[in-house]
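So the structure is just underneath, and the comments pick up after that.
Heads up, one of the protein chains got dropped from this complex, but the rest are sitting where they should.
By written order: A and B. Residues from 1 in each chain.
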Amino acid sequence: MAAVTTAARTRRKRNGSRSRETRAAYGFIGVWIIGFLVFTLGPMIASLVLSFTDYNAISSPRNVGWDNYRQMMSDPKVAKALGNTLVYAVMYVPTAMAVALCLAMILNRVGRASGFFRTVFYLPVMTPPVAAGALFLLLLNGNQGLLNRTLHLVGINGPNWTTDTAWVKPGLAITMLWGVGGMVVIYLAALRQVPKDLYEAAALDGAGAWMRFRRITLPMISGALFFTLIVQTIYALQMFDQAYTMFFGGQENSTYSNDAALFYVIYLFQQGFGFLHMGYASALAWLLFVVIMIITAIQVRVSRRFVYYEGERD
Amino acid sequence: MATSPTGLTATPAVEEPARRKGRRKADRQGRTTPPGTGRQDHQPIWRRAPYLVALALASVLFTYPFLWLISASFKPRTDVFDNALIPHRWRVANLADVWHYGQMVNWLVNSAVVGIAAATTVTISSAVVAFGFAYFRFPGRNVLFGLVLATMMLPQAVTMIPVYLIWNKIGLTGTQVPLWAQNIFGSAFYIFLLRQFFLSLPRELFEAARVDGCGFFGLFWRIALPLARPALAIVFIFEIQASWNDLLKPLIYLQNTSLFTMPRGLKSIIDTFGNGGEHHWEIISAASLIATIPMIVIFAFAQRHIIDGIATTGRKG
Partner (left out) sequence: MITRRGFLAGSAGALALGVTSACGGVSGKSKSSGGGASKGDTGAISTQGFGKPDDVGQARIDAFKSAYPKVQVNINEGDFDAQQFLSAVASGNPPDLVYLHRDMVGSYAAKGAIQPLDDHLDSAGIKTGLYRPAALQEVTIGGKVYGVPEFYDTRNILMSGTALRSAGLTAADLGTSDWDKLHTNAVKLYKANGGKISRIGFDPKVPEFLPLWAKANGADLVNPDGSPNLADPKVIEALTFALSLVDEQGGWSKFKAFRDSWDLFGAKNEFKKDQAGAFPWEGWYVNVLVQATPKLDLDSVPFTDRQGKPISFSNGSAWCLPKGAKNPAAALNWMKVLTSTDTWLKAAAARQATVEKNKSVFTGLWTSNPTADAQVKAKYVKPGTTGFDKAIQNYYASNEYAFSIAPSKAGNEIKTAWTEAANRALSGQQKPDAAMRQAQSEAAKAFSAVK
């Protein structure tokens, strides 16, 4: 008898407390939900609607149907901007990951000393992108910059990193490589999680260094690799701060444009806020969104086969 | 414990196997020592030397730009490109003059104010939301959290224009409010981070408090939050850094020069006095240095937090 009533009371209490818990939960989460509606979902939908208009924020919007999208298809600057951005991403992301992984692996070998060096590598990450852009604009100067002077010492005639269209993106990649410290920290943490006995056993089995790297290190840190791949690609596809600082903005720079540095978000910014072509810029924004989604989806799909989670063994 | 892929269980090696030669093959000890220490420290220094040398070289590469920047800030304009590490001619006046090339004091203060506003709001709101996701069980929790994660990957450019138009309608473009006010609603990345932390808190703590009659908000305010101080510190510092570095928002929203943040101001100095102006590279260097120093100071004080925070994101990602 008592058990039944207790059970019933518990059930009732559980149901009542369940809905109270739900209400409380939504009370906590509601903050984010409001923000999501106002600043994410709303704008995404508004952006879609705007992309079908011609709007300059001074007068009212004017419906133009698919004109913006048609213009996007035939605008050579869009192709250029998209191309630049993709080329840069392909150039930068694998290089950065490789460099960061190398540094992390070396750091993993030096024990306590790694703390000091890790700080050294991370420090540039604290530099504001605008300051870094300004600094490297000077360092990469084709004539007198530090990089080319150093290359000259070993007999190499460095290219004009800041003016030669073929070398602008590599120059930018060098600028960004200065900031791989963040990835180094992540990889180092991941490397330290790898059980040492795995290496021992493999070594005892006669596995060479490369084999151990491929069969043990890579799979065991694949989670971190996957994470940084996705994040860095998304960042690379939205490159703005450094490129804008170094190559755009200001009146003089408006005379010397360098198409090689026209990244997608920069073009979007110019169209939306420099010319107030807000409808067109919204169409551009959606194209970027679609491109990023596709690339991320591909990356996730492909990486799924390679990413190895600790708990999924055996 | 762990079995290796080859099926053998680990046996601690007693001494360095003789056939291991060369840099890549260090010897193995047991796993009992904490990561990153111990094992390698027991190795003779000459074994670690090649790695240390490599790291030293890399460190030079990474540090040199800073040194160049500092030295360029003290040179007269025509010497900036002589690339000498120690200036041949010192021009300490640069550090004094630079304050006249732009409203640097205003900009630093603005960045600090905006940064603190952004960090404070985002820390509190993200903590609230994170607690909601961590503690409660309710229908739709996983779907909603998936949504939160999805917004992490949303490119800012997609919502940039309508958000600007919203602020325009409210009449707050031209002020600093749009730079931080969105943080009142939390930010996906920090929600993710803090939720991880809250999940790690033992549930018994909360059960005990519930039994004592503590309300849900009390659980959050009086139990979870105080325990979360290290994680909150990480969030706070990250957001100060993110806000300090942001260029796009100030570009879009600020027109009054005296309201600029430091990076925005720095960009205007670069535009006015750089290539398009009188090639005042020494001033640009000095201004860049001044823009960076606060971040370095923060790093000096909060290094532990920052590194831990970064490492955590990778681990759980």
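To be clear about the criterion, a contact is a pair of C-beta atoms (placed from the backbone, for glycine too) under 8 Å apart; a residue touches a chain by one contact, two chains touch by 3 or more.
Bear in mind that the values here come from a model prediction, so they are computed numbers and not experimental data.
Visitor: Which chains here touch the chain that is missing from view?
Guide: Hidden chain contacts in the full assembly come out as A, B.
Visitor: Among the options B:I166, B:L247 or B:I310, which residue touches the chain absent from this view?
Guide: Of all options in B:I166, B:L247 or B:I310, contact with the hidden chain holds for B:I166.
Visitor: Just to verify: which one of A:M220, A:L276 or A:V291 makes contact with the chain not shown?
Guide: The one listed residue touching the chain not shown is A:L276.
Visitor: So that we can see where the missing chain sits, which residues of chain A does it touch?
Guide: That gives, for chain A, the contact residues 34, 37-39, 42, 45-46, 49, 54, 56-59, 71, 76, 141-144, 157, 159-160, 162-165, 249-251, 254-260, 269, 273-276.
Visitor: Can you name the residues of chain B that touch the chain not displayed here?
Guide: 77-78, 81, 102-103, 162, 165-166, 168-177, 181, 184, 251-259, 268, 271-272, 275, 278-279
Throughout what follows, only the chains that are shown with their structure count from here on.
Visitor: List the residues on chain A that touch chain B in their complex, please.
Guide: Of all residues in chain A, those touching chain B are 18, 21-22, 24-29, 31-36, 38-40, 42-44, 46-47, 50, 57, 103, 106-114, 117-124, 126-131, 134-139, 141, 144-146, 149, 178, 181-182, 185-190, 192-193, 195-205, 209, 215-216, 223-224, 226-228, 230-231, 234, 237-238, 240-241, 244-245, 249-253, 256, 264-265, 268-269, 272-273, 278, 281-282, 285-286, 288-289, 292, 296.
Visitor: Quick check on the complex: what are the chain B residues that touch chain A?
Guide: 1-2, 4-6, 8-11, 13, 20, 24-26, 28-31, 35-41, 43, 48, 51-52, 54-55, 58-59, 62-66, 68-69, 72, 80-81, 83, 125, 128-129, 131-133, 135-139, 141, 144, 147-148, 151, 153-166, 168, 182, 184-186, 191, 216-217, 220, 241, 244-245, 247-248, 251-252, 262-264, 266-268, 270-272, 274-277, 281, 284-285, 287-289, 291-292, 295-296, 298-299, 303, 306-307, 310-315, 317
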